[in-house]
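Only one protein chain is missing; all other protein chains are in place.
Up next is chain A:
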């Protein structure tokens, strides 16, 4: 709290990015965890909540006659433009936020103060929801070929790896330790995914310290052991996800890539995914396009193209597709690495797993997948997503890209995923929110030291509790798309990669479809379920009635029936009234959304409820036809709504003719 110079500023204007005429006046509050803007106006008092940890940049712009503008950009792609009447107040808010958005200690993060009113047991249960031991067992290990190794039990071999890793049975501790010494940051080859059907596996590591000519017997033995763990194949693929040039440059620093001559029976392959700096810049460029005020189609497409973003997404997908194909179709094991093996490697392994195994396309399985390939294997969440103040050059949208890959797949395979787009968006949100402990720190070791599980709550439990909101209505576990490996089209497939406005223009609801097919279908399915229940009750009642009518002692059986069925009758009364409510509900669509979170959460947790409150009310918009403002401010005629009857004539003309 000592960082808050200015807890409350009145008469602040919140600008609409698309139309300066749609500003609202309200009060700005700074709390220990949030920036809150509360609109004036007695009825709605709409609130916009922004977590400090979501803030990626704050820009103080030149003071104008109306006040001092403050631009806040968020990591979840929200952009907030405030105008604060007094320059001094603005400065105080600015200085406070600069500090609040850059915490220096983990303890300052929201998850340590966030309290969803769960008792200790519920918290522990929550952390147990995703269990990697269970997951490896599900995959089919340990078995004849793979075993769990305790070589890293005190993080003695590799401090960014988990304590428990699966390695080939023939890889002795000596081989593992030897191999680890020959790999960047000692990240030795370990199992990421095992394919029960054909023994093929995906392993991951960092680059070898091969330089121009160095060799390491144990490392060669390690790769040999991986090959032997798949008796069906006489070679393994080694996939270096970097562009060849980058990998070669690394040789000068004593790092590099595997020489096919030194390893028996490997096939080496470069994939060409760019590094975190290229990706950071690419996202930056794309976001600039998203922020353009009223871009022409050319501005937008050129900008998107120049950002290179979709090209990078495709590169990651291509790598995943290559690996999934090797494992599923050729039955060949694959070792994947990049430089340190915690960014591109995580992306590629998780995309490949997702393609290979339908389990990861379920809600629970997807949580498990992130836990396995990202959290446990030491993806540096803290550095990449800037949770604590740190080196800005470490920041990069690595997991964002993975999440987008999943979305792109969902677009191509609409029935294949149990979860919907909202699920992905909320996971992305919480990777940055620091509201839950899952994504804290850079490694398992750090998280254990911080006692995350005792002091914070798990996001997975929270998402699981609200899983009804995240269901894909088109998913059926017996549908053909939910079986086996997904085969995305490879050529020509460029046009299959699309801009994800649901993510990057997430807070500009005016740009999105005004009616959600997902929400509509979920509402229908909910109603269907109620109908099924009612049908059962009615059938039973009918059977009873018919029985009682055919019976001899009518009166008696009727009484019995009544007494027996009291409970049902009461519940029936309520059900009997429902059909009209159903249809009313459906009629009131699209204001109806089945995804309202539970009440008690909404005040406390910045999940969808608060997100929703910070969104313009979408349903009201389309109902009230207020889309019209979007149109006018978006039209190339220069913006501005149509003039009212009494406004000046000349200026009106200009508005229209400018087009």
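Simple rule for what comes next: contacts are C-beta pairs under 8 Å (C-beta built on N, C-alpha and C of every residue); 3 or more make two chains touch, one makes a residue touch a chain; residues count from 1.
Heads up, the rule we're going with is that contacts and distances are computed from a predicted model.
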Chain not present in the shown complex, as UniProt names it (candidates "Myotubularin-related protein 9", "TrmE-type G domain-containing protein", "Protein phosphatase 2, regulatory subunit A, beta a" or "Acyl carrier protein"): "Myotubularin-related protein 9"
Option touching the unshown chain, where A:44, A:265, A:483 or A:549 are the choices: A:549
Interface residues of chain A (partner: the chain not displayed): 290, 294-302, 304-305, 308, 310-311, 314, 412-416, 473-474, 476, 479-481, 489, 491-492, 494-499, 501, 505, 508, 510-515, 517, 520-521, 524-525, 527-528, 531-532, 534-535, 538-539, 541-542, 545-546, 549, 558, 576, 579, 586-587, 589-590, 622-623, 625-628, 630-632, 634-637, 642, 645, 652-653, 656-657, 659
